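Only one protein chain is missing; all other protein chains are in place.
The block that comes next holds chain A.
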């Protein structure tokens, strides 16, 4: 590392992309924050290659690129442009560390791989190609949200188990149980009941999470044919959870856990099965809660229990897809009043029971009322069953609700960044379609000149589109029609990019603050030598903590918005 005091803060690697895609930049930063610069370097290399690469290609690319940077550094030093602006030297990682970094990425499902069998000089060889998934990488800061959700629905034990699995990426059954038990003992949180030990409570919770679809088994990628003999590198097979090895027990495994698993009580849990968290299930569950809240806010006063029933129906759809493995899109979404009763909260269920007609009839009436609501549309009746309300089938118009929410987000961002008039113009174009600027000015009750300024600003920011219609064959601006419109897909893309950029900037700012505040943290830890210094330090440290808290809150808010825009 160089002696330059300012060179310590370095958020990028030699292979980091120029920020043309905010999503990729954000993913790279998240990887660096969680796993360090070597793993980030490998991820950046995979991203830069595009498509899938072999390990040899990755090593080669990194080596070439770092050599180039080294030569550039030497040239700069020779020219002596500035002594201060020394390019920070990044130690060249070895092939083993690159392999280890790749393993980490695979462990956390940020990199996927494919195996193909090829014949080279009459010898069969298995070629592994690795592909980077930036969407998975940017979910790393969202782990606390999943843990929090699990805590609310499954309690402390479930939350601890999910936390362990998320931190490790993927784990064998025995390892997951042991580490969760360790964590619970450290937290000194009691088991759910006096009848069960920690181990039994964790295993019980584990089973429920698997049945609920929140934890899924890691499936092995099948070979094309035969074993080529050579393994890519040590450790890869362990991550895969080979079918044959599921029942095998490691000599280091805790015998108590193994015996519980082998007792037959927990049939779906084999000792060496490899598990990971099913992130999609969490997203679908969070979406169910959000859309339920949305429907409650829009129609709650008009239609009682609207929000609860929508949330219940969406939770059922998530369960069907992830727990039951129903891949049929149509059947996933269909539900009847009986199907969703188990997802209703107790107070809601009791209220429905108390009403005359019973639960089924009251739920049916509520759903019929909701079918009449069109702004936005919430539910459609798909099958009618006269006289048997419990057999009628409905489906939630999830995409319309999500689109409504996304539109609101885009409008809110425009309101916050460009003002009330810009938000109104956007809403008019969204509602009315394509219009000329004078018409927009009239509807918005804004002078024509101001409207044109706002339209051009929104156009520069890519929130709206412009279509020129020439009246004659020759280009003549005075006789041209300028028609403005909004494209939902384009606006959504731009909004997502803005949120990714903002989140990246917040994270970068936070990382910088941590660098700046290192001294205060260290002083705080070591204790002050003089009282005066301590007071000043305390004040600075308090302010530092407040600043960090605000940056963290901002990052959380942005991540929540990004979840709606990208993962719903």
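Quick note on the criterion: contacts are C-beta pairs under 8 Å (C-beta built on N, C-alpha and C of every residue); 3 or more make two chains touch, one makes a residue touch a chain; residues count from 1.
By our rule, contacts and distances are computed from a predicted model.
Enquirer: Choose one: "Phospholipid-transporting ATPase", "DNA-directed RNA polymerase III subunit RPC6", "Erythropoietin" or "Probable electron transfer flavoprotein subunit beta". The correct choice is the protein name in UniProt for the chain not shown.
Expert: Looking only at the record, the undisplayed chain corresponds to "DNA-directed RNA polymerase III subunit RPC6".
Enquirer: Taking the full complex into account, find the residue in A:140, A:218 or A:427 that is in contact with the omitted chain.
Expert: A:427
Enquirer: Have a look at A:167, A:443, A:465 or A:483 and name the one touching the chain we're not showing.
Expert: For the chain that is not drawn, the touching residue is A:443.
Enquirer: One chain is left out of this view; which of A:153, A:439, A:487 or A:557 touches it in the full complex?
Expert: Reading the full complex, the residue touching the unseen chain is A:557.
Enquirer: If the missing chain were put back, which residues of chain A would it touch?
Expert: Against the missing chain, chain A presents residues 4, 6-7, 9-14, 16, 69, 84-85, 87-88, 90, 290, 293-294, 297-298, 301, 405, 408-409, 411-413, 416-417, 420, 423-424, 427-428, 431, 442-448, 450, 498, 501-502, 505-506, 508-509, 512-513, 516, 543, 546-547, 550-551, 554, 557-558, 560-561, 563-564.
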